[in-house]
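Here's a structure for you.
Of the protein chains in this complex, one is absent; all others appear in place.
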Amino acid sequence: MNNVQQLYQKIILEHANHPNGFGVLESYTHQVELRNVECGDSFQVFALVEERQIKKISFVGEGCIISKASASMMIDSIHGTKIENIQKQVENFQNMILNKPFDENSLGDLVAFKSLNQFPTRVRCGMLPWHALIQILEEINE
Amino acid sequence: MNNVQQLYQKIILEHANHPNGFGVLESYTHQVELRNVECGDSFQVFALVEERQIKKISFVGEGCIISKASASMMIDSIHGTKIENIQKQVENFQNMILNKPFDENSLGDLVAFKSLNQFPTRVRCGMLPWHALIQILEEINE
Amino acid sequence: MTKYKKIAYLDNAATTPVPKSVIETINNYYGCRKVSVHRGMYDLAGEVTRDYEHVREQVAQWIGASKSTEVIFTSGTTDGLNLVANSYGTTNLTDQDQIIVSIFEHHSNFVPWQQIAKKTGATLKVVGTTPDGQLDLNELEHLISSKTKIVALSMMSNVLGNLVPVKEVADLIHRQNGILVVDAAQSVAHVPINVQSLGADFLAFSAHKMFGPTGVGVLFGKEQLLKGMPPIQYGGEMVDQVDLKHTSFQNAPIKFEAGTPNIAGVLGLGTAIDYIQDVGYQTIEQREQVLMDRLLSGLRAIKSVKIYGPQVDNQHFGVVSFNVGDYHAHDVATILNSEGVAVRAGHLCAEPLMNQLGVSSVVRASVTFETTLSEIKCLIDAVRKVEDILK
Partner (left out) sequence: MTKYKKIAYLDNAATTPVPKSVIETINNYYGCRKVSVHRGMYDLAGEVTRDYEHVREQVAQWIGASKSTEVIFTSGTTDGLNLVANSYGTTNLTDQDQIIVSIFEHHSNFVPWQQIAKKTGATLKVVGTTPDGQLDLNELEHLISSKTKIVALSMMSNVLGNLVPVKEVADLIHRQNGILVVDAAQSVAHVPINVQSLGADFLAFSAHKMFGPTGVGVLFGKEQLLKGMPPIQYGGEMVDQVDLKHTSFQNAPIKFEAGTPNIAGVLGLGTAIDYIQDVGYQTIEQREQVLMDRLLSGLRAIKSVKIYGPQVDNQHFGVVSFNVGDYHAHDVATILNSEGVAVRAGHLCAEPLMNQLGVSSVVRASVTFETTLSEIKCLIDAVRKVEDILK
């Protein structure tokens, strides 16, 4: 598998084609919209936060395979997690994407994005839903 | 004599130090002010025109040796001349300064400026009073 | 010519490569003539100033301006178009007036007009395209009225790649005593430009898109219009006289050129024009048509490819935008990149057009006459792989 095949591996294509958590939540406490100025793509992330825990999370928006799969897998990976642990997860994922030391074991399926750091112009796509999540975490901590 | 000595030859220094026609005319029909934006110098030229003849002409202003001498010698050379002939004189002088074919005989003392075309950055100085004169001629012909 | 190592460079509409001669001109300036222009009393300053001003004459002749004083050096197309909007727009527009732009304008020829409309109260109207991406002249004819003060139009869309009938638009707007502003950023590398025969009142382009250096461009403006326009930047060079209370300004073009200019850039622009003239637009157009034929037929042969803009031959001048199936342009571009093919993907600074096309982004391949057939082949081969990898 060359780099680009690794990037577009099966699990990523799967998530992009059938994203989890796609849609608007019936009720939510937080909503964030983020745009990628390079392509005009935008994502909205919705979260229902109760007792410092993300009870439900979803997204809508248009995007490339990388951003959609990233959103879908992000939602899988943080569903029902305590805020404190999410923060760690975000940092860990970001470290992997930016080619810094990271903990592979705790990332689960997200390791599929391991080769994204070979594609610096696409890092932004992979991080887009996560940046929305970071913004929600900041709102919660305010 | 090298170039620069030729440029600053005796007759030019003489005219610059004791310019002819320096001062404001008691009565005049035309007045033009021109500036050299490079140094901030400015010249005012005054002319009393009657029957398509420049009866009197004078100048005031601050300037370098080249512009003052040129003004002084210009005034000498056109004093009392018919408009038509002045036009020729102006062109002839300009041709000399711009290194184009010109009639040396009709220029009199003005040939002292023959080497000015070796100093392209100073052409503007030598032409400054003449440009004022050209403007007056244009006003007359309107 | 710029040697892009190991890649097929098909992003020429963003910026073109540079011939050796342009690099040499720049080297020569920095290597032994790095002086400022206009104000020096020494020989070298005089020489460089003469060469610098010679480029102004050269540009004037090249684009058919009637005088070199109609040529203003800018930092690029965007700078030039903003200058017109700010200086001409501010002084000539009221809330009774209209500005018309097209739906396919680059943001640089769209947002300045949108913003000056807001500021002056003028109305911004947008003319659309026919289904195959041509300027809708009928609609434009209906839109233009005696209220229309300015039509601002790209001579060639950086997305669709086809030429606009500038002259016809000029006639329409001149009949109503309005003016025509032409954005020639995309066309200048491909077709000859003559401001007289186009009927342009203002025309802007960038050197870096026509084999020249970055950071320099040209704004042409009709003498009579420039005369009435206030400067929008103030500084050295452009002032006539300054005292504590008042400042008077020089005439155009110097009035609009505050500060030490991009001297290396202007000299390099002159050499880029030499280069284009040596080759000749006829050769340029011929070679580009061969390249575009191959490019378009190669893309058309791939079922899932959708091409935007004209669908007939000989209408794409160096630029073609497309998508592959429903795949996102960024994913396609990443795969092309992994095959060594450099294209652009995104909204191409033309969001109004993207909205009309109903897409968020496209892939754009663009050539100059120096592009090779093997680069085109690389692209086509790479596009063929997209579905294999993404499906």
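Going in written order, the chains are labelled A, B and C, and every chain counts its residues from 1.
Rule of thumb we're sticking to: contacts are C-beta pairs under 8 Å (C-beta built on N, C-alpha and C of every residue); 3 or more make two chains touch, one makes a residue touch a chain.
Please read all numbers here as calculations on a predicted model, not as lab measurements.
Considering the intact complex, the chain excluded from display touches A, B, C. Among C:Q58, C:N82 or C:T120, the one in contact with the hidden chain is C:N82.
The chain omitted from view is touched by exactly one of C:N251, C:Q311 or C:N355, namely C:N355.
Between the chain not shown and the residues C:G133, C:G178, C:P253 or C:G346, the one that touches is C:G346.
By the touch definition given at the top, chain A reaches the unshown chain through residues 35, 37-38, 40, 120-122. What chain B contributes to its contact with the hidden chain is residues 2-5, 7-8, 13, 38-41, 62-66, 119, 121-122, 125.
In the full complex, the hidden chain is touched by chain C at residues 2-5, 7, 9, 11, 14-18, 22-23, 26-27, 30-36, 39-45, 75-79, 81-82, 106-108, 110-112, 114-115, 124, 126, 206, 208, 213-216, 232-237, 239, 241-247, 258-265, 330, 333-334, 336-337, 341-346, 349, 351-352, 355.
Here, only the chains that are shown with their structure count from here on.
Note on chain placement: the centre of chain A and the centre of chain B lie 79 Å apart, centres being C-alpha means. If you average the Cα atoms of chain B and of chain C, the two centres end up 46 Å apart.
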